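Apart from one protein chain that is not included, each protein chain of the complex appears where it belongs.
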Amino acid sequence: MRNAKKWLVVNPNTSASMTASIRAAVTVPGTQDEVRVIHPDTGPESLESFYDYQIAAFETIKWVQNDQQTYDGILVACFGDPGLYALKEISTCPVVGIAEASFSTALLLGKTFSVIAALQKAVPMMSDLIGQYGLEKRCASIRALDRNVLDIDRDQDSIYKLFLTVCGHCVDDGAEVLILGCASMIGLKEKLEACLHVPVIDPVGVGFEMLKMIAASGLSTSRAGLYQAPPKGLFLLR
Amino acid sequence: MRNAKKWLVVNPNTSASMTASIRAAVTVPGTQDEVRVIHPDTGPESLESFYDYQIAAFETIKWVQNDQQTYDGILVACFGDPGLYALKEISTCPVVGIAEASFSTALLLGKTFSVIAALQKAVPMMSDLIGQYGLEKRCASIRALDRNVLDIDRDQDSIYKLFLTVCGHCVDDGAEVLILGCASMIGLKEKLEACLHVPVIDPVGVGFEMLKMIAASGLSTSRAGLYQAPPKGLFLLR
Amino acid sequence: MRNAKKWLVVNPNTSASMTASIRAAVTVPGTQDEVRVIHPDTGPESLESFYDYQIAAFETIKWVQNDQQTYDGILVACFGDPGLYALKEISTCPVVGIAEASFSTALLLGKTFSVIAALQKAVPMMSDLIGQYGLEKRCASIRALDRNVLDIDRDQDSIYKLFLTVCGHCVDDGAEVLILGCASMIGLKEKLEACLHVPVIDPVGVGFEMLKMIAASGLSTSRAGLYQAPPKGLFLLR
Amino acid sequence: MRNAKKWLVVNPNTSASMTASIRAAVTVPGTQDEVRVIHPDTGPESLESFYDYQIAAFETIKWVQNDQQTYDGILVACFGDPGLYALKEISTCPVVGIAEASFSTALLLGKTFSVIAALQKAVPMMSDLIGQYGLEKRCASIRALDRNVLDIDRDQDSIYKLFLTVCGHCVDDGAEVLILGCASMIGLKEKLEACLHVPVIDPVGVGFEMLKMIAASGLSTSRAGLYQAPPKGLFLLR
Amino acid sequence: MRNAKKWLVVNPNTSASMTASIRAAVTVPGTQDEVRVIHPDTGPESLESFYDYQIAAFETIKWVQNDQQTYDGILVACFGDPGLYALKEISTCPVVGIAEASFSTALLLGKTFSVIAALQKAVPMMSDLIGQYGLEKRCASIRALDRNVLDIDRDQDSIYKLFLTVCGHCVDDGAEVLILGCASMIGLKEKLEACLHVPVIDPVGVGFEMLKMIAASGLSTSRAGLYQAPPKGLFLLR
Partner (left out) sequence: MRNAKKWLVVNPNTSASMTASIRAAVTVPGTQDEVRVIHPDTGPESLESFYDYQIAAFETIKWVQNDQQTYDGILVACFGDPGLYALKEISTCPVVGIAEASFSTALLLGKTFSVIAALQKAVPMMSDLIGQYGLEKRCASIRALDRNVLDIDRDQDSIYKLFLTVCGHCVDDGAEVLILGCASMIGLKEKLEACLHVPVIDPVGVGFEMLKMIAASGLSTSRAGLYQAPPKGLFLLR
């Protein structure tokens, strides 16, 4: 039997409701692992711009830096992967973002994936992220519900029809796999798969499984190259 | 506690020695999962050309098609992923190749990876594969030991120095993660990591973890698009 | 006067009707060249999946390997180029696939080409092939008739209207050249060109001309790199 | 005569010495323009990691957001363009980063550019940035002096020989234009050009000229798409 | 106060009306700079094919080569940048094309740009140009008015509605910045921006500002690599 592990799951926004949904998604009955799910003390309640990302990333980094505990892995549970590169630099355990984990998983399930975004504004943001990750060839499309994150979190049911329509357009774009591109969309996987007959990736669940898989394989972030630790060390953040 | 699962791990070549190494790499003490590790009845003893791949893929497909059992997932344990697309088409459970699984994992550990191949001939073959998967932007280099697969399997120790040299060249190429690009290289991960200070991916172990992770996430191969089931069904293979 | 040459044209499926059409397309009245058109002894009657490709490639390789004759060139007459890489590895004469030959020709006729596929399932398959060949920048689109291969072979006339519609969509996509992406579409070139006013490539005819052109130029497959002969030689296939 | 304009130039790190060099580089005798050169109140003294970038970006955004003045344009004077996307989102005047401005200029002077970085760690960071900007085809290479930013700023003379060597390697890589990839390298342009006979871009000077050129053309950041203003408005930053 | 400079602006076609519009667009009241705006003695009145480009480029090169004067910079004021590479080779001052200058500027204003072309024929021509410049990732779309150049020059008002429609389609394609892809479209910038709420680049004005910006930065075309001076010197052109 493997030893109990300790995981940190960070919701970079400050919505307690979203943190609660994330906590539910990463709780694994039947293991003795400890999963700590937190959000930073301050910052935007939802992340819908690079401006929001910058604040949330800063607050998340500050939280993680000042935390005294040791983890077997850290999950960043916002689909834009805000602050991810910096968190990889300063952590000795593996750090995974739910967007990058979703893309890595999608690659194994089909040739192409589409991402369902909340607001239209997120479409070019995700396109930029996929380009930065060098994965544009595997992306069929990015489409938005045109609803804001908190509304989706609050009221998945009433916009479910809209979900179906937008996901259907993605399938028409050639998507073989769908990725729910916002942590607010937790829990829609099974329902959508039953209607659409393509795999639907719930990024929080998949991100957590991927983090555990990396740790189980005895792997962690490379300390050479892009994620090399900050040469001058850490700056005092209070 | 999750139910016991049943996995099929296929070594597409017919080397009993490599099948044994693969079996050792995917055995998980402490679970009740059943892992069946097989190789096809006939075919090349090692796979070092597309010609070898075609025969091995055919024999593997025939074996899988004629097998009566049901699995929770299938792992193809040869780094060229021979026959992978066809196996995805004809299987209802998730099918993962160790090359694609290694690339997906490497994406999460660093910006770039290099692949260590056995023979020089494998270098353009892997380059072709990475291009087919649309991941060339993340590949720093592919370098060969210039030793054949069975020699590596038989005698890892005596060529360990060569491993270190070739891996060192990859790090100079900018690789942040190294992938051992042949199932014959099982077991070198820890030793190489200790010397090279970058993550080293053992493709069989990582492939198996990735397969379990996909199943644990309730995901499977997309039945739309590239891997749609053969329209005319299966052909009788005896 | 150049010496008479001897060509092998392989239809990788087992449809006698398609083999006959292919034979008609490569017969050159007025030369003394010998053109041998064959199909393997067993295998799928049409190739519409990677599964079909794997079986057909295996049977084709076995046929070629066991054949005692010497050729000046070999043409693989299925648009997916199944088994092409392996056949290039094991042959000393030039081997050309009708898909790759069609793409090479299209590059000289216009900036962009579109491919007309039989079934919808073939669309991502051809996209994968074009990506593997590194030619995606020259591809305007891939569109399917949504008819299976044997129906097209049997009944070109009754689906000619559908051809016109699909080809017209390709022209709207920006295609400057159209490629008939299935050997079952032999013979539609002139008729479609008269309506659509863009060059239409009949892959079997073009593939055969390209093969002869390579031989006439004193060229053959490179023995270095991707198509280097199998290091361990051939495996006994019976 | 055009009206006097007011520019803000932000040094995102807190080195007073670098702020002074930047101020010297953007002072334009003979105009009545006002150029305000500032650095944030707190944060790293030099920026050599994504961690540093995140803190500096946050502090810069806070400074800009809380500033009461109106500008005709804002220049972000650190070669990693930290916080640039967010600053574009929240500003109504044009905002330019010195890295993006240097790339845009280099495109007009030669087919390929190389970037000279300070530390080796910056090489993959700049490669990531160039990939994010979609300009990798125009980049010949990125090479590091392997000296930290503050040392370069303090002592350009004693490492000038090293500059020449590294720049020479870039020319051998095929670079037609060189970009000094750190604000600490201000002032080396003429000296290097005289030795190397290729254009050398001093990013601060070029960035400032580019900003003025955009304003002079009556242009500003697009408010549609990637840089659309934050949907929920600004968050109180104190 | 900087010294007065002398600029050459070449309209490569022979339309006196377009030369006049170009002259108006580059006249800068309040400076003592001299701007000479010319067109070649003979050649097509508008440039709508590669054939036209070849003649216009030849005549432009001849004109420039035989001109006795010295300039601080040369602007090629046709959106296809005809003859640009050759003019860069033979000039010691900076030479800028209005297409390349527009692309470089657009990169700083948004993630993606679209180009509005005159005739449909120009769409693949511009696509080819953007591909040659390696900027296809930043291009959202290219759309044509389907009007010829001289008609647009003569009658902007009556086709303004068409402009709005086509530009609107570009915004739907995801364009964050619009580029007026023909010198005949001078003067529509402000009007279109007011309706469309995205930056609109007038290539002649932007090209001229970019040229001055390069000169002001003490930069010029690289003499190494692509634009190296003709090895055998100039050919007598009369």
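Per-chain residue numbering starts at 1, and chain names A, B, C, D and E are given in the order in which the chains are listed.
Heads up, the rule we're going with is that a residue touches a chain if its C-beta (ideal position, glycine included) is under 8 Å from a C-beta of that chain, and two chains touch if they have at least 3 such contacts.
Note that this is a predicted model, so its numbers are computed, not measured.
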Residue touching the undisplayed chain, where the options are E:58, E:79, E:163 or E:208: E:58
Among E:89, E:173 or E:193, residue touching the chain not depicted: E:89
Residues belonging to chain C that touch the chain removed from view: 1-2, 30, 94, 96, 100-101, 103-105, 107-112, 133-135, 137-138, 171, 174-177, 189-190, 197-199, 201-202, 205-206, 209-210, 212-214, 216-227
Positions on chain E contacted by the hidden chain, ascending: 43-44, 46, 48-55, 57-58, 61, 83, 85-86, 89-90, 119, 121, 124-125, 128, 131-132, 134, 148, 225-226, 228-232, 234-235, 237
Chain B, residues in touch with the chain not shown (by the definition above): 123-124, 127-128, 131, 136
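FYI, only the chains that are shown with their structure count from here on.
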Superposing rotation of chain C relative to chain D, computed on C-alpha atoms, to nearest 5°: 180
Cα-centroid distance, chain B relative to chain C, in whole angstrom: 30
Centroid spacing, where centroids are CA-atom means, of chain B and chain E in whole angstrom: 52
Residues of chain A engaged with two or more neighbouring chains: 111-112, 124, 128, 131, 134, 137, 174, 176, 225-226
Topology of the chain contact graph, where touching chains are joined (line, ring, star, complete, other): other
